[in-house]
Each structure stands twice: as C-alpha cells, then as structure tokens.
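Heads up, one of the protein chains got dropped from this complex, but the rest are sitting where they should.
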C-alpha cells in the first residue's frame, strides 16, 4: 500500500520503519530532514512538504503536539490540501480531543476519511511493534486502517465511532500514570523520612495490589533515580496533563488530582528539571518534604 | 500451640477460624460475646477479659482502630498485664505506626515480644488463608510467628526489625488504593460528561498499563455501582487516610493527594455515604461534576 | 476631545455616559446596537463598525473577554485598521497579559499608542466615576490618557511602562477576591455545622483583622444568600481565574489556591449556578460539607 508518514521523532521513526520493512511504499515528511534521510536509506521516499506526503491511500501523522498537528494538517501545502478524495488520515499523535474533532469535520467536508489512533508505549515498544492502539472512527475507516495497526501494535482497542473519544482515553491513561507518579512519590518521600527502605516498600506494593506495569516501571526508576536520559520528558508530561485539564474544563468537570500533578510539573520545570524523565516528580516531592539529598545518599539497613 | 485471639470482626473471625481448624488451642476474646460463641462451637475457649486471652504463648490482636487496641492492650485486665514474660504479641490491626512503636516499647520493658503484622486482603481472602502479611519485629520473634503466618496468608513480607515500619507500609498501601479510587473516579466522571462509555475506558486501562488488582476490583465496582454491601466502608477509609496524614505530619512531609482523598471521604460522609463501600467516592466525584444521576441511568451506544 | 468607545455592557455604558456628559465627542460601537442607541440619545454618534469608532484621537475598549477584544481589534474593519497614526488605544477590559502585550506590539508597528488600564469596581462605581484604574504604558501615552481617567475613576495607579503589567495586577486582584470567597465559604460552612451563627463570625472577622471591602461586601452577600441578580457572574469568575492560571503557567509558577477556586467554579457551573453571583461559591462549599439546605433555613439562637 502507498502510505504517507509525517513526524519522525523517536516514536514515529520506529513506526515508519516497521511499515517500510513490511513492504509498504512509504513517503515520509519531517520538519528536520535528517530523520527522513535515515528512512530513505531503508527505501522510503522523502516528501518536500506535508501535502506531498499526504497524497497517498493512507497518511499517518505522529507529531509532537496540537500546534504541530494544526500547522501540518490545516496549513498551506498541508495534509488536508494534499490528501486525495477518499484518502484516509490516521492521526496517532497525543492531541486534544477538540483538535481531533475539528480534523474529523474538516476531512468529512472534503470527502476524506479520518481515524484517531493514539498509542500507549515507549519508543522500544514502537520498535518492537508492541504498541497498544486506541482506534476510533467510522467502521469502514477502521477496517481500512486495520492492516496498518497490525504492523505497529500488539493490540488494537476499537473505542467508538467518534475519533475524539480515542484521544480522550489516551489522556485518561497518561493522567492516571501521573497519578501513579505522584502517589508513589509521596509514599517514597514519607518512607525516606521514616527511614524505611523504599525498596522494601516497592517490593511489597508491587508484589500485592499494585503489580501493574505503571507501578513496576516507574517505581523502579524512582528508586534507582535514573531520571536521565528521559523516557518521557517532564515537558511532555506537562503538555498532556494540560490537555487533560482543558478537556475537563470544557465539560465543567473538576479534576483535583490533575491540578496537583500539573503544579508538580510546573514546579519541576521552574526548578530546571524540564528535560528529565517525568518520574523525576519524585525529586520535587522529596524536596517539598525537605529531602534535599537524593535517596541514594541515605544508607538503609537491610531487613535481613 | 496455645494462642489467644482478640477481635472477632469480619477479618478476625475468619483468621481465628483457620487457626482453630489447624488444631491450635485457641482462647478468644471479643467485646460482644456473640462472635466468640460461634468460635467456641468450633472448639475455642472464651476468655472473660483481654488479660485472660493474652495469657498464652502467642496472642494475636485484630481490632478496629487505635482506640480499641489502646484500651485492650494498655487498659486494666489488658494484654500487657495478662501476657506471660517471654510471650509474643502479634498485632495485625491497621493502626498508627506511633501506637505500634509504643506497644513495642511497653512489651520490651516487661520482657515480652512484639511483632507488627498488618495484612492486605478482604474477609474472603482471610477465610481462604490468602492474606498478604507485612511482618516486622525482632528476628526471633518473627521466626516464632512464622507458623501462624503460614496458616493465615499466602505470602509474608519481612519488612524490618522495627515493628512500626510494617504499619507504615500498610498505610502506604491503603493510601495508594485511595489514589486509585480518586483517579478512576475523576476519569469516569469526565468520561460520562463526554458521553464515553466508562466500560470502554476501563477495558482499555486495565488491558494495558493498569492491569493490577487495585484497578480491576475497584474499576469494576465503580462501573457496576455496587457500593452496598460495603467491602470496606467509607468510615474505615477515612480512618486510614487520617492515620496516613498524621504519620506524615509527624515527619513534616506534605501529602497533597492524601488531602484530596481525605476531603472526599469527609464529603462522602457528610452527604450520608459513610456506610457505603469506599469506592463510592466515585459518586461524590460525579456530583462535584454536576452528574446527579448515577451512570447506569445514562445510555451508552456500544462501539460495535 | 474626540473619543471612540467600544463595548457597551454594564460597565462600558456607565463609563461612556460619564465621558459624553463631560462634553467629549463620543463615537460608540457595540455588537448589539440597542445599547449604542441609548448613548446616542445622550449625544454620542454610533459607528457602523469598530474601525469607524477607532478613527479618533483616543479609542477605549471595554469588552467581555480575550475573544471579543481579539476580533474587534485585529479583525477586518477593526481597531488596528481604523486608528490613525499617533492615535491612542486605552484597553480597559479584563484580558490576558499576553493579549495585551500582543496589542502593544501591533500598535507600535503602526505608529499608534497603547495603554492598558483595567479597573476595579462594579457598575455602580463606574456610574459614580469611582473606579480604581490600573494604568500601564509609555509615559507620554499615560499623560494623554490622564484626563480620561480623571473622568472615570477615583484614583489611578500608574503601574509601569509595560502595559501587560496592569493586566496582570488586575488578575491578581480578582484572584485574591476569589480567595476571600473560598476562605469565607469554608469558614461559614464549618460555622453552620458547628451551629455557630455566621453573622457572629462575620461581625468578629470584619471588626478585627479583615475590615476590607473584599470581606465586607462578600461576607454580607454570603450571609444574606443574595446570589441573584449577580453583581459578577460565576462564568466571569471562572474566566478570570482561568486567565490567572494561564498567565502563571507561562511563567512556570504553581498557584494551588487558584486551582481550588477554579475547581469550585467548575463545580458551581456544572451544578447550574453559572449565572449566580460568584459569591455563591459558598453554596458549593456548603454542599460539599453536606449542607443541602441554605443557611437561612437554620435557626440560630442569638448570643444575647
């Protein structure tokens, strides 16, 4: 199939790679050309502008945020302009439900199809085609997208016929991850002040009620204090919780937990941690409890 | 072994039952005699007062809260008084680390041994001997308690030599459960206002990053809105988050998430939900978002 | 002087009236023509579009929010287009510092002058020329605006040479007012639950440390429960706290109190109170404490 792919960051590059290796004719576009060239070496064609990349049976966007998507899709020589009638746009970026809905309308007006398909998973999962894909849109469009999803992920959830629902659920997931970060962060700060080994705490929690990937991944990172290189940066975490809060505000729904983590991100960024992994919220929490040293400088006596 | 058991509520009754069926000579004490009589029918002896029940090789307490433990242990004809020199007290109640430490000192002064061993698990898990046990205390005391733990639980975590550490970690666990309740509650409220089926949301979340018992049990309860009969009452949830906040305050550690859930519990209780399951926090959250009807009155169109 | 005036809501109408009565040649513009006609009867000229009203020595805008200002100023036939070189735009609306800064740049590029001059005061204060005016901009521009300010307010604060500073301080003021609403609301809810007469509480507080207009006005309203007609609507309160939070976010500064009141406004609006006076936050607070009845239904025994 002829597929266009826009956005070759850490995630997009890995995904595009899987498509080209599966034999699809890929046309890629990226703001900075260098990432595109790596894919060209694998057989992809490089487009000069978004419209060019979009002039395919299927075009996939995997971009950083609402602004990037908005300019690439609605801008001059953009996706909307470039897509053929009956083409399909699969939007896999983490963006606001509101922008997703606006794209959905704009495509429909032009006789184009649109599916929102944000994902859960880090770059390694993308490379291993192990993403979880949350797909929403008209049934026929979902059916057409299915072979693509099968090349990119381990499982696809069909959410509903309204594309924006998938974007909302993606925000829910990231919001709940930040709740895990804050919850664990508070627990570890108290543990350290009580001179209880965070490792012991973590072993008990993840061995009983909290044995999910969210806790295992981030609990381990917090305890090892490996905040750099970032798997997911503070600045991106802030972006997503802001999208969550904006979506909730439109619906007049208070989200006090989201406020707390939003403030933590602001504080983290104000204190210079913007490029650390978002699990470094634990540092900000520890400092608010007067723990200026990192935990690793404290000695714990093992229980046995 | 001769074992005393004080506190025959839903949890204690199931645990005592397992001990008596394993062939131990059990002497039980309960404030209201009726629960004790059921165990007497299984072969347990009934004590007139705590001291009497405590006059054994091992005495286990499984009581409602700090006040109950304090009066049963330190009061006249209490556990401290009744225990023999060299006896072992296993405190399995969910109580403050502070009270646990005070008991530890008091027993040591009298040449008695003390282990804190709070548990994770509901009454059904207690009945099935599937509890998780968090045990802390001196090594020899833990060794002596081990056969008892093996009859009561599926796994024992040895925490440290300081009994109060086990109580603190128990509070951490319950605190993180309340964070799950609040997080899911906020998500479901927004989902309902966005007319997204909470079931779909739940399926995605528990099928990806949040596949732990904490999410599965409470997410399902929230969606089914089965808040009564309570598995764990609001009023007990309030008690435990209060213990968490008090312990954190002594250590000068702020816990903003704990404050949020503490306020939710107060609001729930003020609005008459004190005897509902603590997952009914979802109701209070929904009402704060203007959702006066329960979700089940809203119709959702399935995605397929 | 020839003055243009755009925006004839409750505030603008009263202010424009003072200008026309002082003998200025006023040209007015309002989206709905009816308000303009009332002023025409007093001697004002009605403009067909914003550019027309802006083609004067001085043009004043007093509009509802950022969107209104943005379209009236930057839109076709807008203020930017209509103002003469060397004209002066006095922006008195409560808007974001960011939009104020953008207007400041846009005017400068065209050789036009710009002053931000938001106000404190309700419509009655505007009618009585008793507003407090927070003015910021270049010195010469402020000097030129001075005679206008003297006709509209009781006192002008010259803030700085950066227009956006005045807008920020206006947001500070409204934010602190919402803190007074929340603080008093929490106090009154606890007082009612403790069966203490809120009147007594209010008399003590306003007679000692809190004798400022902010407390006196809103405390009295809360106690009398006169939430309608609104002096300042919930929906406007929400708008202003949102502007405050957005401005703070750009600066990476957490504002936890602003989050709390933001959530209260959302909850108020979700529960149908959007058109009540913003002091009706007290109702939402009371309900969160389980006080479903209004205070006036509760009988208090007087102290004497």
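Order of writing sets the labels: A, B and C. Residues in every chain begin at 1.
To be clear about the criterion, contacts are C-beta pairs under 8 Å (C-beta built on N, C-alpha and C of every residue); 3 or more make two chains touch, one makes a residue touch a chain.
Treat the numbers as computed from the prediction; the structure is a model and nothing was measured.
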{"item": "Given C:7, C:82 or C:254, the one touching the chain that is not displayed", "value": "C:254"}
{"item": "Among C:189, C:230, C:243 or C:276, residue touching the chain not depicted", "value": "C:189"}
{"item": "Absent-chain contact - pick from C:60, C:117, C:269 or C:289", "value": "C:289"}
{"item": "Sole contact to the chain not displayed, among C:23, C:111 or C:211", "value": "C:211"}
{"item": "Contacts of chain C with the absent chain, listed as residue ranges", "value": "97, 120, 132, 134, 136, 155, 157-161, 165, 168-169, 172-173, 175-177, 179-180, 182-184, 186-187, 189-191, 193-194, 196-197, 200-201, 203-205, 207-215, 247-248, 251-258, 260, 288-290, 301, 303-304"}
{"item": "Missing-chain contacts mapped onto chain B", "value": "242, 248-249, 252-256, 259, 262-264, 266-267, 269-270"}
{"item": "Where the unshown chain meets chain A, residue by residue", "value": "263, 266-267, 269-272, 288-291"}
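The criterion applied here is as follows: only the chains that are shown with their structure count from here on.
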{"item": "Chain with minimal offset from the mean of all protein Cα atoms", "value": "A"}
{"item": "Cα-centroid distance, chain B relative to chain C, in whole angstrom", "value": "51"}
{"item": "Chain A-chain C separation of Cα centroids, rounded to whole Å", "value": "39"}
{"item": "Where chain C touches two or more other chains at once, by residue number", "value": "263, 266-267, 269-270"}
